[in-house]
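Only one protein chain is missing; all other protein chains are in place.
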Amino acid sequence: MIAVLELFLRLAAWLLLAPLLPGIINRVKSWVAGRRGPPVLQLYYDLARLWRKGIVLSTAVSPAHIAGPALAWVALVGAALLLPVGQAGATLSFRGDALLFVYLLAFARFCLALAALDTGSAFAGMGVAREVSYAVLAEAAIITALLTLCVQSNSVSLVTMLAPSAGAGAALLAAGLFGVLLAENCRVPFDDPNTHLELTMIHEAMVLDHSGPPLAAILHGAALKLLLFAVLLTEAVLPLGKLSLLPALAALAGSVLLVAVIAGLVESLMARLAFRRVPLLLTTAFVLCVFALLVAWKGGMP
Amino acid sequence: MSGAMNLLIGLAMGFSLVALASSRLPSVIRAAAFQGMILGVLPLLLEAKFHWLVVAVAIGTITVKGFVIPSLLRRALRAANIDREVEPLLGFVPSLLLGAAATVGAAALATVLPLRPEHARSLLVPGAFATVVCGFILLIARTKAISQVCGYLMLENGIYLFGLLLINSTPLLVEAGILLDLTVAVFVIGIIVDRIQREFDTLDTRKLNSLRE
Amino acid sequence: MISLLLIALPLLAAAAAFAWPGERTRPWFLPAAGGVHTALAFWLLANPPVLARDAWFGFDPLARAVLPMVSLLFLVCSIYGVSYLRLRSERKNRVFVTALLVMIGLLSLALQAQNLGLLWVAAEATTLVTVPLLHFNRTARAFEASWKYLLVGGTGIALSLLGSFCLGYASLHGGGNGDLAFTALVAQGASLTRPWLITAWVLLLAGYGTKMGLAPMHTWKPDAYGEAPGMVGALLAGGTTTMAFVAILRVKQVVDAAGAGDMTERTLLAFGLFSMVVAALFLLTTKDYKRMLAYSSVEHMGILAVGAALGGAGVWAALFHVWTNALTKGALFLSAGNLRRAAGAQTSDLVSGLAWRAPVSARIFVAGLFAVTACPPFGVFFSELKIILATFQMDNFFAATVFLGCLFFAFFGMGRLVFAIVDGRPRTANRPPGERIPEQPGVILPPLLFLGLSLWLGLAAPALLRAAWTAAAAQLPLPPP
Partner (left out) sequence: MTPGGLLGIAGIGLTAGILGAFKAPRLWLAATLTGAAAAFAAAVWALATGPVWDWQPGFVIGGEALHLRLDGLSAFFLLLLSVLGGAGTLYAAEYWADRDHPVSAPSARAWWNGLLLSMGGVLLCANGLHFLIGWEIFTVCAYFLITTERQRPAARAAGWLYLAASHVAMVCLFAFFALLAARTGGWELGPMGDRPGLAPLFWLALVGFGLKAGLFPLHIWLPSAHANAPSHVSAILSGMAIKLGIYGLVRFTGWLPVPDSAGWVVALLGVVSAVLGVAFALGQHDLKRLLAYHSVENIGIILIGLGFAMIAAAQGQAAWGRLALAGALLHIWNHGLFKALLFLGAGSVVHATGTREMSRLGGLWRALPWTASLFALAATAIAGLPPLNGFVSEWLVYLGLFDAVSAHGTAAYAAIPAAVALGLTGALALACFVKVCGVVFLGLPRTPISRHVHECGWRMRLPMLGLGAACVAIGLAPVLFWPALVSAADAWQPGWVDDASSTPLATLGSFHLALAGLVILAAVLLWRRVKQNGIRRAGTWDCGYAAPAPRMQYTAGSFAGIITGWFDWILRPVRHAHLPKDNFPARADFAEHTPETVLERVIEPAGSLVQRLSLAVRRLQDGRVQAYILYLLLGLAALAILAVMGGPR
């Protein structure tokens, strides 16, 4: 009974808090730009409206067009359940759940990509191609990051992997993971969430033909993913496992907020890169993770 | 005895050199024929006791090698109305020199190989090897079928010469069989030459190279 | 007594066939004589006679190990011959039939000969009697082929005669009586004079190697096999070469007994491997599917030589290979003959799509390809594997490597050619492409029979044969290391 209750609590927390981050980021951007940006809760309103709206389906699409977003969303929620929250640990934790976490994200990508290709739109194809291609490099970076955590915690389970701090390589790891975060969540400098030129889109181009509840699922999933990465990044760097629950939660919240702010700052201070430069940047992130791994390896050596 | 033999053997070696040197096919044939006849005589000198089979063999050899085959070849020659070996693969002077060298080499080889005392002073072994090599030279260096046949004849003459070393030890039956084979072989070759002459109406073996890779 | 019958019977049959008036019925002499001959040979295989000490010829272990194969080969070929000669009824077959019968008689003599001189006589006679078989087709190419066969083969055989004399002189000089009987020579053993012995071995190996078709003395083979009728090719590749191989084995026995085993081993191995390499190189780019068989035969002669060089187990495997190779080649030659008739040409430039034109023969040819390139469960696979095994047992890795490499290249070349002529658009030199060739059972069953024999040898070589090979191999013991 308690367990079920706890499960629902965590679930509620993840689902409800997720849409906050984009709002914060937008706030930061508009603050830097000196505008009165949209309210922080804007995404909540959008989601609610989309959930009630009707939907326009392309004549080309198959059921996958609807199923895709749903599957992706579920996969992301599942990933969220694997991610520990400081002392409280994760809802479900076992050896190797770290890899499951990574592959759930991949699964979500797969579903969204197919849902997008379903329309047969050239732009969707373009966006999907970019998404899956850059994900290759991001994947390598994440695996390296996990290896780093594994080396210093001698474990393949997120709870124990994320408990200690990243040690000497923390800064490197943080930088690398932050790069991956930007790439995976289609933020500047990899992608521009609010561009209006389809030729330059990645993620946006994938959802061009989505509308109504599926779009809501996609947007919420994206927000959730952003939150997941923020939490992962934080916990990989900070020794939250060492603190007791409440301080840990506070630290977590604070640092996630910090990540969001930094993302917002980056977004408003940098221009998006030309596509041919994107792999370079991702490779940099990967290399950073590798260095972190080396540092951890040396540190881990008796 | 062995003096006379050595004389004859030397003569035979001389004929093989003649065959090498001469460009006219009739003379090549004649040389081979004379050589054959000389070899035919040899066993009679060699054989201590008189044996009818030896005589028969000798007569057979003389007739076949001295008359039958030459006439066969001459017939083919007339049919093809050629009488010279034009443009041989290896010129006459070189082949003559080669033949001479071969003769010397053969003599040298014969000294290397250990011989029984009674053969030590005879020319049998060097003569045999020299004739064989000369036969090979004819086979390789000439383009007319006729001269090749003569080369083959000389090759066999050389071997026959060598065989005389064993004439006492090997059973005569075998000897007879061997001689029979040799003669039949030359016969068959003669026949084939004749057929070739009819088929291609030439005896120039350079025309016979449609079978190749 | 029966061993004499093996020789005399075919010769008598030959005489009878020569005298026989009926063109249509004469061919039946072949299977008749072949049948009796095979029966006798296998009877002797089952209960070998005791050998007289100073016999001229006799059914000794070596003869026992191969002679039944030769007569079996002849039997199946002669069955083929009946239908073949009916198809070629425009040719007079008197000489052909007679020569064939003489040939098998002389082969039986050569294989049984206990005296080097007698062996040579028989070998030379076989060479001569083959000539009319070669130019059965009376084409210009056939004459050319027989001319080359006669000149090259004759030279080789002459060399072997010289070699025989040298061996005799070695015995004479070594204090023997110069007798060329094998038993005497072996008995004389080490007292044979070494220089003469070596000379003799060199000349005999070169001479009989020419007959066997070891490179570089193989040059007559492609021409002869390419122009001769298929069944003659089969008999040459399975019978004559076997005779030459046995001759070499017998001489090797003498030379080994004289204590020069390492030399025979060295020379045989070198020539065997060289032949395999040459054959593989020629096979790689050959376009003529009858000459291809000749080169394949060169390769397999090389394999035999390698086996003989290894001694002991190698000789056993080589004798095994004599059987498998000859019978498999039989299938290939006979089906190749059918294809040749069906296509009217024998190069892949002119011919393709034979699988459609002559389905059965083409399938047999493909099966034969796999059989002869050591694909199980055909016999060649087992015999070659045994030889490879022997090389490894002797720790001769170089030989094994060359051997295996040649196997691959030979397969590559042959396979490419065979599939080139079998597959694809029907295209032939002589007939409108739309036409199929009637394939009488008479020309289809014999090659099938050969394939069956190859299979049978591979999967279940009877203990009797194995015993015979073991007995023969025991005569050539491993040279002391």
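The chains carry the letters A, B and C, assigned in the order they are written, with residues numbered from 1 in each.
Criterion: a contact is a pair of C-beta atoms (placed from the backbone, for glycine too) under 8 Å apart; a residue touches a chain by one contact, two chains touch by 3 or more.
Predicted, not measured: the structure shown is a model, and the values here were computed from it.
Across the complete structure, the visible chains that the omitted chain touches are A, B, C. Within the full complex, the residue among A:35, A:53, A:242 or A:277 touching the omitted chain is A:53. Taking the complete complex into account, A:147 is the one of A:43, A:147 or A:240 that touches the chain left out. In the full complex, chain B contacts the hidden chain through residues 89, 136, 139-143, 148, 205-206, 208-213. Although one chain is not displayed, its contacts with chain C can still be listed: residues 147-148, 151-152, 155-156, 159, 194, 198, 201-203, 205-206, 209-210, 214-217, 219-220, 222, 259-260, 262-263, 266-267, 270-271, 278, 281-282, 284-285, 355, 370, 375-377, 381-382, 385, 388-389, 392-393, 400, 404-405, 407-409, 411-412, 415-416, 419, 423-424, 458-461, 466. In the full complex, the hidden chain is touched by chain A at residues 51-60, 62-64, 66-67, 69-71, 73-75, 77-78, 92, 94-96, 99-100, 102-104, 106-107, 109-110, 113-114, 117-126, 128-130, 132-133, 135-136, 138-140, 142-144, 146-147, 150-151, 153-156, 198, 208-209, 212-214, 217, 279, 293, 297, 300-302.
We take it that only the chains that are shown with their structure count from here on.
Taken chain by chain, the contacts fit none of the simple shapes, being neither an open path, a ring, a star, nor a full set of pairwise contacts.
Among the chains in view, C has its Cα centre nearest the centre of the complete protein Cα set.
Ranked by separation of Cα centres from chain A, the top chain is B. Note on chain placement: the centre of chain A and the centre of chain B lie 100 Å apart, centres being C-alpha means.
In whole angstrom, the spacing between the mean C-alpha positions of chain B and chain C is 31. Shared contact sites, meaning residues of chain C that touch two or more other chains, are absent. Contact residues on chain C toward chain B in their complex (touch as defined above): 115, 117-118, 120-121, 124-125, 127-128, 131, 135, 140-141, 143-148, 150-151, 154-155, 158, 161-162, 165-166, 168-169, 171-173, 177-180, 193, 195-196, 199, 222-223, 226-227, 282, 286, 291. Residues 112-116, 132, 136, 139, 145, 148, 152, 155-156, 158-159, 162-163, 165-166, 168-171, 174-175, 177-178, 180-181, 184-185, 188-189, 192, 195-196, 199-200, 205, 208-211, 213 of chain B touch chain C in their complex.
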